[in-house]
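Note that this complex is displayed minus one protein chain, with the remaining chains in position.
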Amino acid sequence: MNKRKIINDPVYGFITIPSDLLFDLVEHPYFQRLRRIKQLGMAEYVYPGALHTRFHHALGAMHLMGQALRTLEQKGNLIWEMECEAAQTAILLHDIGHGPFSHVLESTLLPGIAHEQLSLLLMKKLNHQLNGRLDMAIQMFEGTYPRRFFHQLISSQLDMDRMDYLNRDCFYTGVAEGAIGADRLIKMLDIHQDQLVMEEKGLLSIENFLNARRLMYWQVYLHKTSLCAEAMLTQIVRRARELTEQGTELFATPDLACFLKNRYTLQDFTEQSECLLAFTRLDDNDVWASVKVWAQHPDPVLATLCEMLLNRRLFKIQLFAEPPTEEVLLPLRKQLAENGIPEALMSFFLVEGQTTNAAYVTEGDPIRVKMKHGQVLDVAEASDLPTIKALSKIVRKYYVSWAKNVSLRA
Amino acid sequence: MNKRKIINDPVYGFITIPSDLLFDLVEHPYFQRLRRIKQLGMAEYVYPGALHTRFHHALGAMHLMGQALRTLEQKGNLIWEMECEAAQTAILLHDIGHGPFSHVLESTLLPGIAHEQLSLLLMKKLNHQLNGRLDMAIQMFEGTYPRRFFHQLISSQLDMDRMDYLNRDCFYTGVAEGAIGADRLIKMLDIHQDQLVMEEKGLLSIENFLNARRLMYWQVYLHKTSLCAEAMLTQIVRRARELTEQGTELFATPDLACFLKNRYTLQDFTEQSECLLAFTRLDDNDVWASVKVWAQHPDPVLATLCEMLLNRRLFKIQLFAEPPTEEVLLPLRKQLAENGIPEALMSFFLVEGQTTNAAYVTEGDPIRVKMKHGQVLDVAEASDLPTIKALSKIVRKYYVSWAKNVSLRA
Amino acid sequence: MNKRKIINDPVYGFITIPSDLLFDLVEHPYFQRLRRIKQLGMAEYVYPGALHTRFHHALGAMHLMGQALRTLEQKGNLIWEMECEAAQTAILLHDIGHGPFSHVLESTLLPGIAHEQLSLLLMKKLNHQLNGRLDMAIQMFEGTYPRRFFHQLISSQLDMDRMDYLNRDCFYTGVAEGAIGADRLIKMLDIHQDQLVMEEKGLLSIENFLNARRLMYWQVYLHKTSLCAEAMLTQIVRRARELTEQGTELFATPDLACFLKNRYTLQDFTEQSECLLAFTRLDDNDVWASVKVWAQHPDPVLATLCEMLLNRRLFKIQLFAEPPTEEVLLPLRKQLAENGIPEALMSFFLVEGQTTNAAYVTEGDPIRVKMKHGQVLDVAEASDLPTIKALSKIVRKYYVSWAKNVSLRA
Partner (left out) sequence: MNKRKIINDPVYGFITIPSDLLFDLVEHPYFQRLRRIKQLGMAEYVYPGALHTRFHHALGAMHLMGQALRTLEQKGNLIWEMECEAAQTAILLHDIGHGPFSHVLESTLLPGIAHEQLSLLLMKKLNHQLNGRLDMAIQMFEGTYPRRFFHQLISSQLDMDRMDYLNRDCFYTGVAEGAIGADRLIKMLDIHQDQLVMEEKGLLSIENFLNARRLMYWQVYLHKTSLCAEAMLTQIVRRARELTEQGTELFATPDLACFLKNRYTLQDFTEQSECLLAFTRLDDNDVWASVKVWAQHPDPVLATLCEMLLNRRLFKIQLFAEPPTEEVLLPLRKQLAENGIPEALMSFFLVEGQTTNAAYVTEGDPIRVKMKHGQVLDVAEASDLPTIKALSKIVRKYYVSWAKNVSLRA
């Protein structure tokens, strides 16, 4: 059977699955599950085209990894066939630990567990099934593989993950201004002392990449309407768990029920087979199917929130440079109280949060630029353009999101 | 509150909601439900980007309707503001009666009821809620409005429905060759004696449109892999209903359960409020969430089919110019029997069907072309190009789809 | 010096020049001249974006050749590095013998000489300069290289020349419907007994390719306005040559003058170094610069035609299925006579011609399709779709193009 499948992708034209191992991983139920997890969570409420999945993103990142490695080879860097497959494996699987709605429900469904930890755990599980064929991929993913640039291609400020998701998110949202020129960036990658570097003539492209990333943050990822919808969904799941823990009868798909009833630790994933099984079946459908039923639930908080979310009657939101003061919060609480929300339930209808975004982080692993005369500099040093430094300032915003004109369902 | 919302659309850039009425319809739960119904059913199994929804398609068709009407006006045809809104309303709501997976489950979930009938029923329901403000839209939809071209823009061989779905499906699948040039087609529309006509210089564009449509049929809508996945999903729902009717305990979301337990008639939708309510909540999530649970069901047929579909172990398929003979079927039945499928269950694993596709239908309402010298001809007569006639030949294909190497789950 | 240059191309993103030899050819003055010869002659009068050049097209075709050869290799066909370079060289140089305005002026400036003959002559000249390094490329171009598929990739009904020009012309004209899906076509190429074949699953794509090609013919290449402008330019050059031969003083750039004064044979190109030199410097600028001066020339025919062309006061045109009869021509001649055009000059203002276009030619080298069960068929036999045969019908059209309301400049 021919496993060199070609997959249509409106973003890159075609994606070729380059080896039998990668084909088998794509076909594995763990990976197929990603077909049912949207990349951008609730962003579809603002951008109705943004329905693409983690599945598609992972394939795209694998594709870009192939292109990057080919470029590096053409510049005279020796890369073994096996390294190539390992790097593509690692990037293919990097998001395999994502739960429903990607980041949105991480804190409520799986408190205390990062999706990266689950990705690693599932990779190891797969490695076991495949008799150690993912050893090198796991090393690269974890950053223990000696040739450092592989890890940097998988996870750094200029990795194939970001390149694909920016490209793809900008395509599916229709925010054409977010275009990053992945082709150009990749053509200018090189290796210097086992570190990933960018050629000096790529400086403008890096800067554009950082700008585009920031644009996408504010225009899409942290769009006010998305934040509201996500806040609502988070409160819904929080309430559902609360009710479950209180012993209230509550419809849920069995796999979702599993995570509402239990607060699993990372260890449980290794030790309780049911926990892992449930997770590898859980996806966006479980949440939507349950939310739809909950809209008829006797609990007024759950029913109201679900009904509002389903019919797009969203919370309002306000952003602040400083944490919101009582001056801001008091009138909102008063309003909610007037609408009949008792103090004890207020936190489901008035949510505080913060978002932060540094387009470029100067601490830790920088983006390295190889100057024409040989030295390698942090991009913030390499550029004489004034903006590149401005981009590394962290912008933090605080928000309050609340239900306006809410009335609890009887 | 400003209801002239602007919606990002990667296909057209921006879609403007042109009036308060249209905004209210878009916000209505009936319409918001379309957010959760994919336009192309199982085609995502071949084209992972094809996740766009009926919601987005309906907005797109409304957008093209606006453009078409503006073009007609610029050519000196008088169109009232109210007609404009009615035409946009009708096209916005034309698919509102679609159930989960669009066409795929029509025959199993709602046997005997066409989605157009449900669309009309829901439009009338909305009209009632809105005190008759949809009267004209409904007339246009039904074809009773005197100025015939409005109905033709909503439903004919050159309507805004097809223009949007071809455009959109080709965008999201990545099948770039399916581009139809909607802009050019629309710019060449005109009205002649209250009928929609195309200017003679648009002949090539019509031909290209028909060709593109046919390409999309074979490349996407009737793609072998899609047909297999759809056949499987159909058998799954058929089995689930059978088990339900036999009294077997079966998980299902409440709304889906409603349609598994009952065989509603169109009349029931008017008379039983629960039936209508359930339908207006039912979407793809109900099906996926249930299919995932069914994969663990004790019934080996249901469990096997669900597990196969979820993990993309799909049926095989073969196409024929004639209905498949026993010569074809016998070996397949034998194979299935050897794999342990008893005769009584064979029909769940060996499915016969047919597909048909005429790019252009010469009977009924033709595409009219207004020649330079004034007369109006059927496009098949207007063109001296040899292909335009070839396109009106109906191509019918028969297929057999079956499970290869299946083994029933214990 | 690094010769692996990367060139920006809005059509394909980036084009990489894959070897030093190819780089040197690109930099050669013979090839650089193509920068100044537009691909589509006068089509810019209809499609103002269609200003792309033979230079860009040749680079694009070289790029697609690289992709095709890589695909063929991945399918297990052995292709030597040297063959790869030769095939890319041949396609890069295939149009190097084109004169100004590509096809338009071939018959008037270089009567009796086909541009393919000049391409071959210039390739041999380059081969001489490069000590025989183009031997294999020339064999492939001429069709004498044993492995036949190389020639078919360079020149056949499914060659990289057509794939690039259709792609490119459709991009720059904005006729989006002409998209051919070159990616998909190339991915489905294979070799069978040293012949280029298409996999069976590519049938739809071939059909779409032929349809798109035909669309582009009528929509762009044979667009009425283009035909008019080309007819005018042809008459201008014919008149300029006539005047020159009559001894009338006439401004011209020296290289153009060379071709107005002499009627060179192919042999002259080999034997008269001035002839070859002049040709390798001649481009669109010589023609435009001269036409602009001629608009002030005392000869009323020349001046009138030039002034009309420059200011876009174009001839009218009418197309016919049969050669135009006297019934058609007589009134036109009468009209022109009334406008003061004497009989002797009538042929400059009333031009007859014919155009012909078969999307697929069944004689000669067919497009071969390798069916699933192994046999190789002519595409016209391989497809059971009715249109594919219709496409091989030759459509011939006759036209008359004439100056309406002309008045000769004093």
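Points worth noting:
For clarity, chains are labelled A, B and C in written order, and residue numbers in each chain start from 1.
Just so we're on the same page, a residue touches a chain if its C-beta (ideal position, glycine included) is under 8 Å from a C-beta of that chain, and two chains touch if they have at least 3 such contacts.
Fair warning: this is a prediction, and the values are worked out from it, not measured in the lab.
The hidden chain makes contact, of the residues B:Gly13, B:Pro298 or B:Pro331, with B:Gly13. When the full complex is taken into account, the listed residue touching the unshown chain is A:Asn211, out of A:Asn8, A:Thr53, A:Gln88 or A:Asn211. Of the candidate positions A:Pro29, A:Gly181 or A:Pro254, contact with the unshown chain belongs to A:Gly181.
On the side of chain A, the interface with the absent chain consists of residues 175-177, 179-181, 184, 204-205, 207-208, 211-212, 214-215, 218-219, 321, 384-387, 389-391, 393, 395, using the contact rule stated above. Taking the complete complex into account, residues 7-11, 13, 27, 29, 32, 35-36, 44, 46-49, 51-53, 55-56, 59, 171-175, 251, 253-255, 281, 283-286, 288-290, 292-293, 310-312 of chain C touch the chain not shown. The chain not displayed touches chain B at residues 4, 6, 13-14, 74, 183-184, 187.
Basically, only the chains that are shown with their structure count from here on.
Interface of chain A with chain B: the two copies contact each other largely through the same residue positions, with over half of all numbers used appearing on both sides. Here the CA centre of chain B is 43 Å from the CA centre of chain C. Chain centres here are Cα averages; for chain A and chain C they lie 50 Å apart.
The set of chain A residues that touch two or more partner chains comprises 13.
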